[in-house]
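For this depiction, one protein chain was excluded, whereas all remaining protein chains were kept in their positions.
Labels run A, B and C following the written order; every chain starts at residue 1.
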Amino acid sequence: MPTTAYEYRLRIPSETDNLELIREFVTKVADKVGFNSDDVGKIELACDEACTNVIKHAYASDRNNGKKSLDILIKIDFDKFTLVVTDHGKGFDPDSIKMPDMQEYLAQLKVGGLGIYLMKTLMDEVDYQIQPGVKNQVKMVKYFIDKNNSGFGEGKK
Amino acid sequence: MPTTAYEYRLRIPSETDNLELIREFVTKVADKVGFNSDDVGKIELACDEACTNVIKHAYASDRNNGKKSLDILIKIDFDKFTLVVTDHGKGFDPDSIKMPDMQEYLAQLKVGGLGIYLMKTLMDEVDYQIQPGVKNQVKMVKYFIDKNNSGFGEGKK
Amino acid sequence: MDAFSISRVNKNGCSILYLNGFLDAHTAPELENELEKLIAEERFNIIVNFKDLTYISSAGLGVFMGYIENIRDNQGDIKMCSMSPKIFRVFDLLGFPTLYDIVQEEDRAIELFYKPEQK
Partner (left out) sequence: MDAFSISRVNKNGCSILYLNGFLDAHTAPELENELEKLIAEERFNIIVNFKDLTYISSAGLGVFMGYIENIRDNQGDIKMCSMSPKIFRVFDLLGFPTLYDIVQEEDRAIELFYKPEQK
């Protein structure tokens, strides 16, 4: 691992068509810095969920025309992998989003509303910074040494 | 094809280790916009050559420390695919670079000096804009309709 | 290099959907179409074979959630088989195995429609 932080940036049009490209880019970098394939899969899914949210929710129908961009920043520090997904859309209030109770969710056959829950379950830290119309960011962190053994198969948090 | 220009941007550390990542990104976009596999291969190689030059030549040994970044911009217009590779390194005078005479080159068993020649052979337009220490760019264009049937197997220009 | 495709086979009164590639927000509508076709044809005994699916996101999971109620109301079900560990982990992480029968072998999934007690 390098001692100075390494950065990878990607800016692409906000369209579902580009999700595959994003996943390949992010998994490649995550793989390169040494995560095992389970952790690469977690990062891949968390990133997809964040980007899917931008594509589905950030840009109200016809405003921001031609400027619907989605930014991804990957920062590699000695101890952690940070993924920041940024949009310039309408924003939202993350505190108003209730995390699903999965037992109830499944019993009631609900649809949707799993994206942010997945992100929080898959990553060590998830943090939103919202400035509607200016810059809405979700920052997700995964440590190289799995501090609290979070993740697949447990669904805690 | 979209009618407004689409842009994809990538900023990564200037290291040979990242060439594979760049090639995959660029080939994916080129494939997506409909180039045949021959043309995708040409764009892949031209891009690699431009990026390899940045990595090998742009940043003098220990200056620019920690800020050796390589920028790639792909712009999709209705008629063309534009690839811009930018560095912030020392720059050079592109007019001073003589294109090799391949017959002489091969007869004398020379080494190196094929990168820019390849870029010019593979792409429809290649144009340098140099501002040493500020921004050095090579812009390469490939048209969707092959105006002058340039490329592999011919080695003209 | 198709991103996603589905093929359908009818077998022993079941409709088996083979998913190929990745199922994300971009490709999920294709699966929705396919399930809607099955429902329109009143084919409610559905098996989804995940053998060649390489990736799934919540947009893909949502497709199953969106149709399961209707299908079960018609005495049918969606049973799932042949998931890779990577795909299964996503289902498992969210507790989906409590809601869907997920088995390894396709034949076992067919059996479950006829001998559910052996489950």
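Basically, contacts are C-beta pairs under 8 Å (C-beta built on N, C-alpha and C of every residue); 3 or more make two chains touch, one makes a residue touch a chain.
Just so it is clear, the structure is predicted and the values come from calculations on it, not from any experiment.
Considering the entire complex, the omitted chain makes contact with B. From the options B:45, B:70, B:83 or B:140, the residue with contact to the chain not on display is B:45.
The residue from B:26, B:55, B:126 or B:140 that touches the chain not shown here is B:55. As for the chain not pictured, it touches subunit B at residues 16-17, 19-20, 23, 38, 41, 44-45, 48-49, 52, 55-56, 102-103, 106, 109-112, 114-115, 118, 121-122, 152-155.
Following the convention adopted for this analysis, only the chains that are shown with their structure count from here on.
Centre-to-centre spacing of subunit A and subunit C amounts to 26 Å, using the average Cα coordinate of each chain.
In this assembly, the C-alpha centroid of subunit A lies 31 Å from the C-alpha centroid of subunit B.
Rounded to a whole number, the gap between the C-alpha centres of subunit B and subunit C is 45 angstrom.
Among all residues of subunit A, those that touch two or more other chains are 17, 20.
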